[in-house]
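The other protein chains are all here in position, but one chain of the complex has been omitted.
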Amino acid sequence: MMNVGIIGAGRIGKVHCESIMRYVKGATVKAIADPFLKEDTVEWAKGLGVKEFFTDYKKILADKDIQAVLICSSTDTHSPISIEALKAGKHVFCEKPIDHDINKILEVKEEIKKHPDLKYQVGFNRRFDHNFRAAREAVKSGKIGDLNVLKVCSRDPGAPPVSYIKVSGGIFLDMTIHDFDMIRFMSGSEVEEVFAYGGVLVDPAIGEAGDIDTAVITMKLKNGALAVIDNCRRASYGYDQRVEAFGSLGQVAISNDTDSNAVISNADGVHAEKPLLFFLERYMQAYVNEISEFVDCVNNDKPVPVDVDCGLQAVVIGLAAKKSLLEGRPVKLSEIL
Amino acid sequence: MMNVGIIGAGRIGKVHCESIMRYVKGATVKAIADPFLKEDTVEWAKGLGVKEFFTDYKKILADKDIQAVLICSSTDTHSPISIEALKAGKHVFCEKPIDHDINKILEVKEEIKKHPDLKYQVGFNRRFDHNFRAAREAVKSGKIGDLNVLKVCSRDPGAPPVSYIKVSGGIFLDMTIHDFDMIRFMSGSEVEEVFAYGGVLVDPAIGEAGDIDTAVITMKLKNGALAVIDNCRRASYGYDQRVEAFGSLGQVAISNDTDSNAVISNADGVHAEKPLLFFLERYMQAYVNEISEFVDCVNNDKPVPVDVDCGLQAVVIGLAAKKSLLEGRPVKLSEIL
Amino acid sequence: MMNVGIIGAGRIGKVHCESIMRYVKGATVKAIADPFLKEDTVEWAKGLGVKEFFTDYKKILADKDIQAVLICSSTDTHSPISIEALKAGKHVFCEKPIDHDINKILEVKEEIKKHPDLKYQVGFNRRFDHNFRAAREAVKSGKIGDLNVLKVCSRDPGAPPVSYIKVSGGIFLDMTIHDFDMIRFMSGSEVEEVFAYGGVLVDPAIGEAGDIDTAVITMKLKNGALAVIDNCRRASYGYDQRVEAFGSLGQVAISNDTDSNAVISNADGVHAEKPLLFFLERYMQAYVNEISEFVDCVNNDKPVPVDVDCGLQAVVIGLAAKKSLLEGRPVKLSEIL
Partner (left out) sequence: MMNVGIIGAGRIGKVHCESIMRYVKGATVKAIADPFLKEDTVEWAKGLGVKEFFTDYKKILADKDIQAVLICSSTDTHSPISIEALKAGKHVFCEKPIDHDINKILEVKEEIKKHPDLKYQVGFNRRFDHNFRAAREAVKSGKIGDLNVLKVCSRDPGAPPVSYIKVSGGIFLDMTIHDFDMIRFMSGSEVEEVFAYGGVLVDPAIGEAGDIDTAVITMKLKNGALAVIDNCRRASYGYDQRVEAFGSLGQVAISNDTDSNAVISNADGVHAEKPLLFFLERYMQAYVNEISEFVDCVNNDKPVPVDVDCGLQAVVIGLAAKKSLLEGRPVKLSEIL
């Protein structure tokens, strides 16, 4: 039984805590650390069986009975805590993005190299979703032949507050980063070049904050395939998360999940349900799966399914997209790293 | 080029006239006869190229240049005109039902036997619909293995006037007759026994007229399979025409057609179009197909796709269903014929 | 925190044990009793946190710290243990069917009346499935108007061993019983009369064992609606569980769930996944839901969602169907009870 410490008890930290305590075999949460730990969070976690609570995450790093940490704190702390945790001999599961600054990610990567016995996994949950997995499996198994065109559609049900937008790193590093990872995951290829179009079509305040809310990003992949992502911060019908992979032998497409598949036919038409509301609804099982695999990798010394390079490349593509939008031209990834 | 005479210029007579003049190769409508022929019908038919118009159908039977007649007059005239037409040496396409009285159908059958050189086809248009054909093909080709359960759902968008109901012969001979034929067509088997439940759920006036408006009819087929039809005179969402055939190796199902496949997702859900409104919309191409095949059978001396026995059996099943509903017990077809 | 004792540690007992220990708030499994308790079951249950294990269920009934029991033992023991448990002051969750003998169910019902403070819930899990619930909600809320025709399709992926068939009580009490309950659940109405057709189309050995493997059962409901169930012990494509409820204002239909919604288009066609394999896959969340609601009813003194009358009526309909099949005529429920 592996003891886990969770650093950061915000929304995603709680998701992982509940996953481990309820659904993940071979691991338990021994301690939670959060500088702003709330009383009701402690009560809730105790109900799940968590025993220790700290405001200082260093207490977790110092606990020799804890083998692994989950870094769920604010983005700017991901890379320094990653390095500290590795130095303290802990396996690490780090939420995305590792950092907005490539150099800091490279520092983490350097540290990882010094600890070949420690696992380091990055939190791209979407890779563990049943639909995305099925699509990836279809591509990987050769069912659609050589990949020609890869399309990712990713829309949120509504824009976050402008205060969040301002510190988010911009739509490409905050939202599209998952889609960039999907491009790599689905294609099994690196990206060579990116071109981005963006617009402020949802809320002028987002534009005033220096960001965009709608984007279409095209890419050339190293395997020759072309890819396109379209994003919007607001879809009236809910969280829209789809992929189409088209190849020489066919196409695989995945669509959204719903609460039920009930279809009502009446004088107005034929009506089905909207997609599940947002990521917590859509990806709850994916969160369980990703932590389960992390625990399995640690316990059974397997390679992690999402390594530091995944975390690095998604940011590199994001920065290239940012540069493309700013300069109005296609940008090669080699210009970034 | 075969010359055709159309007897009865009501709705269905016009459908066949337009089909032949526009879409059917190898035939032309030489004459139309209708005792209540209207001026605008004549104008309309002239526009299509029809030259001769009569109130007396015997003029058509007497025309030696006419090789085939389409009997589209009122139901009670189908069987006598069929016999007359055969005696006059005409090929016959007769709208369903041939008659509500089995003995009259048997008389027609006797007459047909005397003219082995003449074709006699019955107007079960649904057999020529692209969806029903695809389902039949799946069953016939063995794709679903041995047939186990056959289900037909057939609902009209709205009930006809009670005045029509009163002379219709009842729901089983008027509406379900098409579904009974579908059971035979899909299964390739005769029916052995029928049990019918019915209700007056749409309009009490239909009940007062001595009929029902909603029915569920189950059947044992001679090949061992079980079948069920459900009918209703009114579906708020339009004409509902579906089949499911389930067998040892799988199932084939067909659904309704729509004007377009546009799907709109919004804050209320995901919305598709209603089925095509009614039989003229849904089966227009099927009407063209059935007449094309009739013409082809005549011109090239092939066996007709829907023979007098199809017309006979559908009525026999309908009468058995009627008896079952009346007596509250399953009725074997052998009790009817 | 309510302490629960599980009587019978077979497949379904284990499902409930895991549900309670992992997902159900407000309850824990204190003890498991099974006359043939296996070592690996004990190990597995200990891993979930269960502490006590007995071969004699009376030990559970004698434990004053246990407030509720789950009766998951063989069918013939359901009714006597139900009565014993109620006499011992336990709330009871009893797997379906309570008994094949109506008199024994009535005895249980009598005992329940003597304990107005105790809850008694019957295990019709399908009522707690997200799809069936959505369909029921559409009917109940009036979205489809007055119910006219209710259709349930229920097919298993494969027939159980003939040894099981022989002691199963026959298809109507073993398999269709869930569908009979669905008719009551969906319609909110009692059944008045039943007519059943059956066949041996899957395996002659089932016929030799005195049972059928394929059935179409029609019903008249007390609210005037008509209903039909079609069953088969084997569907090549997996567990087929669907409902269509048609009413004066429209129709609601539910279909099967799949592992993913991936659709592959290739030179052979457009391909989606098969339904989830069987009831453990399809209804796992429904099992969690039903136990959660039971626990909530006990802890918060609410009426149970599936009471003894549900258990009774489903068996009454099943016996009527059996009689109908045997005697080849429609059977009123009043002939049975």
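For reference, chains read A, B and C in written order, and residue numbers begin at 1 within each chain.
Everything that follows uses one rule, which is that a residue touches a chain if its C-beta (ideal position, glycine included) is under 8 Å from a C-beta of that chain, and two chains touch if they have at least 3 such contacts.
In this text the structure is predicted, and so the values were computed from the model without any measurement.
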Item to check | Missing chain: touched chains present in the view | outcome: A, B, C
Checklist entry - Of B:264, B:277 or B:326, which sits in contact with the chain we cannot see? => result B:264
Checklist entry - Considering the whole complex, which of C:101, C:146, C:192 or C:273 touches the chain not shown? => result C:273
Item to check | Residue among B:144, B:183 or B:304 that touches the chain left out of view | outcome: B:144
Next on the checklist: For review purposes, identify every residue of subunit A that touches the missing chain, sorted by number.
Outcome noted: 145-146, 148-149, 151, 153, 155, 195, 197-199, 201-202, 214-216, 218-220, 224-228, 230, 232, 234-237, 240, 246, 248-251, 328-330
Checklist outcome for this item: Interface residues of subunit C toward the undisplayed chain are 236-237, 265-274
Checklist outcome for this item: subunit B positions in touch with the non-displayed chain are 22-23, 130-131, 133-135, 138, 143-144, 249-257, 259-267, 273
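By definition in this document, only the chains that are shown with their structure count from here on.
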Item to check | Most central chain, Cα average position | outcome: C
Next on the checklist: For subunit A versus subunit C, what separation do you get between their C-alpha means, in angstrom?
Outcome noted: 40
Item to check | Distance between chain centroids, defined by C-alpha means - subunit A, subunit B (Å) | outcome: 58
Next on the checklist: With centres defined as the mean C-alpha position, give me the subunit B-subunit C separation in Å.
Outcome noted: 42
Checklist outcome for this item: Listed in rising order, subunit A residues that touch 2 or more other chains are 265-267, 273
